[in-house]
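The complex is shown incomplete by one protein chain, all other protein chains being positioned as in the whole.
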Amino acid sequence: MQFFVLAVTLVVLTGIGFFFGRSHALSSVSGRARNLHSLPDYYGWYLALWCGLPSFGLFLLWVLAEPYLIDVLVINQMSAVLPDKWAGSSDLILNLVQSLAAGHTVPGEATPALQEAADHYNALKKTSFAGLAAAMASLVAAGLAWGLRQITPGLRARNQVEKVLRWLLVASATIAVLTTIGIILSLLFETIRFFQLTPFWDFLFGLSWSPQTSIRTDQVGSSGEFGAIPLFTGTLLVTFIAMAVAVPIGLMSAIYMADYASPKIRNIAKPMLEVLAGIPTVVYGFFAALTVGPFLRDVGMATGLEVSSESALAAGGVMGIMIIPFISSLSDDIIAAVPQSLRDGSLALGATRSETVRSVVLPAALPGVISACLLGVSRAIGETMIVVMAAGLAAKLTANPLESVTTVTVQIVTLLVGDQEFDSAKTLAAFALGLVLFAVTLVLNLVALRVVQKFREQYD
Amino acid sequence: MGKQETNVVDVRTPRVSIAIPQGEKGDNGQAGAAKEKPLKMRTQGVNVFYGDNQALSEIDLDIRENEVTALIGPSGCGKSTYLRCLNRMNDTIEGCQVEGTVTLDGENIYDRTVDVVHLRARIGMVFQKPNPFPKSIYDNVAYGPRIHGLVSSQDALNEIVMTSLTKAGLLDEVRNRLHEPGTGLSGGQQQRLCIARAIAVNPEVILMDEPCSALDPIATARIEELIDELRKNYTIIIVTHNMQQAARVSQRTAFFHLGVLVEFGDTERVFTSPRDERTQGYITGRFG
Partner (left out) sequence: MTVSHMSTSKLTAASLHRRHAVEKRFRAYGVVAIVTALVFLIILLSSMLSKGYSAFFQAQIRLPVFFSQDVIDPKRTNSSEIIARANYQILVRNALKARFPDVKKRREVKKLTMLISRGARRHLRAMVAHEPSLIGTTQEVWLLASGDADMFLKGAIPRDIPEKSRRINDRQIAWLNALEEDGASRRRFNVNFFTAGDSREAEQAGIWGAIVGSALTLIVTLILSFPVSVTAAVYLEELSTKNWWTDFLEVNINNMAAVPSIIYGLFGLAIFLNVMHLPRSAPVVGGIVLALMTFPTIIIATRASLKAVPPSIREAARGLGASPAQVVLHHVLPLAMPGIFTGTIIGMSRALGESAPLLMIGMVAFIVDIPQGLFDPASVLPVQIYLWADSPERAFVEKTAAATLVLMVFLVVMNATAVVLRRKFEKRW
């Protein structure tokens, strides 16, 4: 809330800067705007940027860094006071301190030490806020003074403002790269720590996955087992089932829509498929767990088959439904991009529509269709909610779609949701799985996007 | 203004137009003599609508066997639309409606009992822009025979492909790269490949929709020679923008204007003494 007030104040000050700059420029040429190099507004923007930009940068930096700095300070101050039993559980203490500081009652021990820390925490926050406000105010003042001194009739305000604007645009675009780099670094960093605890080869080629580290270290199997092969096979099985549902249905729908359907039917069917695409995955997951899973189990019971109610078939099948519109709309675009002249050529030779589609259109569209399928696979591998809700937790090495399997994404969620101590192999394993997931989908995406791009260039 | 421009064109293209008319004149003489050549196709009272727009009205036209019939006229006059009526390619266009009768050997091709697939096997088509399939040269030519089940052995198929490429005058240029993609050929070669592809099905009639408009003069000359050659075995209907071309390759010419067939007759006659002043205006370059 305080930050909000600060931000609003800054915006207001920037606005004032704008008018100040504008009027200053105008008065410097005694109101004759033609004598200025740029339009008066640009002088306003010029000054506004000098006022707002530096302190906004500071504001951002402060907001992002403050929690960390305060936490470190509080922990340092406390480590001297606290009894040994707290050593190493700094996250827990911080949680307690923060809730105390926010005025909540803390279960159990609101020891004087904790209370003191909470007060310290609040004091730090106050100081920090005051410091920020002061620093920002002085930056605004300095910017204002400097900017005003710069404003002369000859100042090329428009060029300056546009230069800043351009750099802001570049900065925006760079966020894409920063995010990718951030993802890679954060995953890599935690994964390296994981491999310090668990050997690389055991992870990648181990056949047994049971990450349950016990609470007491002296228990058997306390370290857990992190052989990820069952997760990979489980993911592949579910993905395979999903693609077995999505590819034929999606592709045939796309062909029908592009080459057969009348505009009327297309106008009905296309939005319907888009609705299917717009349904949140959590809804699919609920549908799989609530309707499809039990339905398959009942069918299995009726036919004497043993079907787990969390079968790979249920999760994969529903995931397939989710991917149908994805495949169909991508393939539809691709198939529609095959030039009409090729179809005409084939039809004029007396080919039927299906012959035209199969021997001319599809071969021409093949690269695009394949990359649509690759993107579909990438999506299936990374899909989380459906499998979390409808697939199992136990890592089994099986190819039977009627049994329950677990996937990489399910394990990431189970490892990270709930209470966690951050340095355990269990938590770090989730990041290792995440890195594998990221790498695989990255390769699939890059290949698919490249192929589609080539395809489009061919017919543009 | 328009007249001057046409004059310029006339002056610029004599090389091509002089080379061929020599043979052409003789042919024309023959065509004149063989006026009684049997009727191949006949259209009566053809109207074509695109939605609410009428593109063609009341077209009556007779096409005779083993002749080249040229359809000329300014852009948007309906000549391509008419051509597409003849093998029912208009069926593939949304909202296009054809009225009247079009007969092939006396049989109405718009009759319910007529199978479009069969019809199109009998009436081949070559398009404005060369459109080889993204397959090998061989597969492009073999496509038609394969889908229609014309051959029972690989040898027979090879023979058809070779004959068709020979007839299209392309074999010598592609003999060593039959299995390379047809899209790698030059524009003129691609168009001849499309012609080879069309004649591989052994059609009775070949429709050509401005087959040279995307080609350079030399490639155009080769296609024109080819058309003249093909006339012996096939009935050819060609849409063209280029009046010299119509004069060079065709025996009969039909002039379309604003969806109406203005004039139809022996090519020589239409070009030398047009009866309608619109025809006169068009061929002298006053409009179009």
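Here are some notes:
Order of writing sets the chain letters: A and B. Residues in each chain are counted from 1.
Please note the rule applied: a contact is a pair of C-beta atoms (placed from the backbone, for glycine too) under 8 Å apart; a residue touches a chain by one contact, two chains touch by 3 or more.
Everything numeric here is computed off the predicted structure, so don't read it as measured data.
Here one chain is not drawn; of A:249, A:337 or A:366, the residue touching it is A:249.
Per the touch definition above, the residue from A:357, A:373 or A:405 contacting the chain not shown is A:357. Residue A:158 is the one among A:37, A:158, A:396 or A:456 that touches the chain missing from this view. Against the chain not shown here, subunit B presents residues 115, 117-118, 121-122, 147-150, 201-204, 232-233. Against the chain not shown here, subunit A presents residues 1, 64-65, 67-68, 71, 94, 98, 158, 162, 165-166, 168-170, 172-177, 179-180, 182-183, 186-187, 189-190, 248-253, 255-257, 260-261, 269, 272-273, 275-276, 278-287, 289-291, 321, 324-325, 328, 350, 352-355, 357-358, 375, 378-379, 381-385, 388-389, 409, 412-413, 416-417, 422, 430-431, 434, 437-438, 441-442, 445-446, 448-449.
In this section, only the chains that are shown with their structure count from here on.
Centre-to-centre, using mean CA coordinates, subunit A is 58 Å away from subunit B. Interface residues of subunit B facing subunit A in the complex, by the touch rule stated above, are 87, 89, 92, 94, 117-122, 124-125, 127, 129, 131-135, 143-144, 147-148, 194, 197-198, 201, 207.
Those residues of subunit A that touch subunit B in the shared complex are 262-263, 339, 341-352, 355, 359-360, 363-364.
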